[in-house]
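The structure appears right after this line, and notes come after that.
Apart from one protein chain that is not included, each protein chain of the complex appears where it belongs.
Think of it as A, B and C in the order they're written, each chain with its own count starting at 1.
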Amino acid sequence: MMISVIIAGFKGKMGSTALEMVKGDSELRLVALLDPFAKEKEYDGVPVFTNKEDLQGLAADVWVDFTTPQVAYDNTRFALENGFAPVVGTTGFTQEQIKDLQDLSVRKELGGLIAPNFAIGAILLMEFAAKASKYFPDLEIIELHHDKKKDAPSGTAVKTAELIRQIRQPKQQGAADESETLAGARGAEFSGFRIHSVRLPGLVAHQEVIFGAAGEGLTLRHDSYDRSSFMSGVNLGIKEVVKRDRMVYGLEHLL
Amino acid sequence: MMISVIIAGFKGKMGSTALEMVKGDSELRLVALLDPFAKEKEYDGVPVFTNKEDLQGLAADVWVDFTTPQVAYDNTRFALENGFAPVVGTTGFTQEQIKDLQDLSVRKELGGLIAPNFAIGAILLMEFAAKASKYFPDLEIIELHHDKKKDAPSGTAVKTAELIRQIRQPKQQGAADESETLAGARGAEFSGFRIHSVRLPGLVAHQEVIFGAAGEGLTLRHDSYDRSSFMSGVNLGIKEVVKRDRMVYGLEHLL
Amino acid sequence: MMISVIIAGFKGKMGSTALEMVKGDSELRLVALLDPFAKEKEYDGVPVFTNKEDLQGLAADVWVDFTTPQVAYDNTRFALENGFAPVVGTTGFTQEQIKDLQDLSVRKELGGLIAPNFAIGAILLMEFAAKASKYFPDLEIIELHHDKKKDAPSGTAVKTAELIRQIRQPKQQGAADESETLAGARGAEFSGFRIHSVRLPGLVAHQEVIFGAAGEGLTLRHDSYDRSSFMSGVNLGIKEVVKRDRMVYGLEHLL
Partner (left out) sequence: MMISVIIAGFKGKMGSTALEMVKGDSELRLVALLDPFAKEKEYDGVPVFTNKEDLQGLAADVWVDFTTPQVAYDNTRFALENGFAPVVGTTGFTQEQIKDLQDLSVRKELGGLIAPNFAIGAILLMEFAAKASKYFPDLEIIELHHDKKKDAPSGTAVKTAELIRQIRQPKQQGAADESETLAGARGAEFSGFRIHSVRLPGLVAHQEVIFGAAGEGLTLRHDSYDRSSFMSGVNLGIKEVVKRDRMVYGLEHLL
């Protein structure tokens, strides 16, 4: 049984990458494309629309949405009301909007996913790091990015650190009397452990969590090179939402 | 509440390392030591025995066993019958013996652990690798050991590969028409993926599982330097078995 | 003093990347472009030619050549005869042609470079690995590439191994009685050491040389992500050939 897919926002960067991904998967079938900026009437045999109302009554399983914060909420409501399970990568939903859409999905008995991050690898890294910190409370995070990045540490590093903090037994690491002969050498402190940010040309987005214990070490590393890395998460989302009967927030709930 | 501990086989390498670990943990209290080769009557204030029968009636919570295959089964039965939750690192149990001891533990409502491997880091690595292979079916294993090691790949690498095979969707990796200009370059094949064994002086025991997908990579690595790395697993075992009411085989069931 | 540069083959992939690099360096000035497939008469204010003879008499310091094996020899002769120091990335020269061009460069007292590989990082890695092998004869090479690559090991790995063989004292590594329980686990043998080839989606071109000795290890790794990595070598070539009075073969002779 193939899964039939609509893509909203297919002219954007993420939307067009999703389009290629769907076309390349023999288990998925593209049935409609939506984008207010589209000029064409069809694309590679698939009908193109500029107005979502024209999609009412269409037979489709999943609504992939990479649009804008302005329309994403209305789009997702529309999808649910028309029986399309939504897979939404657009950001900017409020807590209330998410609750509202989840309630609607329950009434409609439709699966769905709103995800701020579709990189399965990054999500697995966080999950593994949090679990490992239960047994190895001594750890440091090293995140490495291109040298145009302005903020340090990265948002992913902070989120990883927060997840670890929920699991790890509190502990102040390092020698009690350690000192820096060059300020900053020991990195940023977060809840008793350290975060280090490396910035170099040629790098994209990378993160390592290093755990140490008597006589052993455990290192978890994720490397992200480009946008295509998000597509395995979108693909997984499409295939999972059709099996579910309520919407979730966060790809980790489908892993 | 402190946990009171007996150590059987305390004159051996693992047993004496366990002795130091228990003494160094303020939540544990050593109440008796057993070893047929012991000459002393007490060790650091703790009574020493050469015959397990002399321990009947002792008030203790946990029986740590690093003895020999010949006596481990009898020791573990003895522990269960006397109300001591066993934590056993001795190897060589048959399937029947394990089942037998588990049944006894259920009747006695006692927790217990028999573990062929106490390295928490190695066990976490296997568990994480198996889970990641569900989402990233393209992977290779690189294991690195000292250059005195005779067999390749390592037992841990093969066990990791077997766990991955149970989870990963079958797939033949690599280019369909790839070829080796030097035989063996692509490593050993295992169920469609590859295992590589590095042997160098200075190394101890290390393993990497590398996953690749469009635009991203995930690397999991465990480094084991010496015997002390097993003690965090023994410590965890002691603290977990007292909360349980049946024996398990494999530390992974307590993680 | 700015260095004035001609680029031959500027419509190709490497040539057009070189064009961007030259334009982006304030120490270099583009004075002419050559390509038989060019339609335009000028590009961003720089005159465009389709025939090399039209460049005779031009005032320029360096001739960058990313053309085809068919014309590269004639182009390089032409450059030397007209006083342009050549920096040539085109491949396919015979030993005789190289000798011939070097002799001409000596007579003309002009620097020049023909380089099969412009990746400074890859060249440094080879040089460092060869030097380290003098002191650490125990080593293994791991090269990692995308999973479309057909041959294993990579050409760079073999070249690295050859350079190491010239320096390293011969030695058969590993335990004398080691054996493989899965064929190929220990990788390809090359002169007593081992080469391992990893192939995974998401990877581009990477190489590690790992050295081991009693109590220590040394690891050298090069990561190559895209064509832009060659441009630092072309840039270096341009700036070095103007200081020299004979052509060299191989970027390593300018490092």
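Following the convention adopted for this analysis, a residue touches a chain if its C-beta (ideal position, glycine included) is under 8 Å from a C-beta of that chain, and two chains touch if they have at least 3 such contacts.
Worth saying up front: this structure is predicted, and the values here are computed from it rather than measured.
Visitor: Among C:18, C:120, C:158 or C:195, choose the residue that contacts the chain missing from this document, as touch is defined above.
Guide: Missing-chain contact among the listed residues: C:120.
Visitor: Taking the full complex into account, find the residue in A:34, A:119 or A:213 that is in contact with the omitted chain.
Guide: Only one listed residue reaches the unshown chain, and that is A:213.
Visitor: By the contact definition given up top, give the residues of subunit B that touch the hidden chain.
Guide: 202, 223, 225, 229
Visitor: Please identify, in ascending order, the residues of subunit C that touch the omitted chain?
Guide: Counting only subunit C, the missing chain is touched by 119-121, 124-125, 128, 131-132, 135-136, 211, 213-232, 236, 255.
Visitor: Identify the residues of subunit A touching the omitted chain, counting contacts across the whole complex.
Guide: Contact residues on subunit A toward the absent chain are 138-140, 142, 144, 147-153, 158, 173-175, 177-190, 194-203, 210-217.
Criterion: only the chains that are shown with their structure count from here on.
Visitor: Which one of the chains is closest to the middle, using the mean of its C-alpha atoms?
Guide: That would be A.
Visitor: Through what angle, between 0 and 180°, must subunit B be rotated so its C-alpha atoms fit those of subunit C, rounded to a multiple of 5?
Guide: 180
Visitor: How would you label the subunit A and subunit B contact, same or different, if same means the shared numbers make up over half of all numbers there?
Guide: Homomeric contact, same residues on both sides for the most part.
Visitor: Averaging over Cα atoms per chain, report the distance between subunit A and subunit C in Å.
Guide: Result: the chain centres lie 39 Å from each other.
Visitor: Quick check: how many Å separate the C-alpha centres of subunit A and subunit B?
Guide: 35
Visitor: Among all residues of subunit A, which ones touch two or more of the remaining chains?
Guide: Touching at least two other chains: 223, 225, 229.
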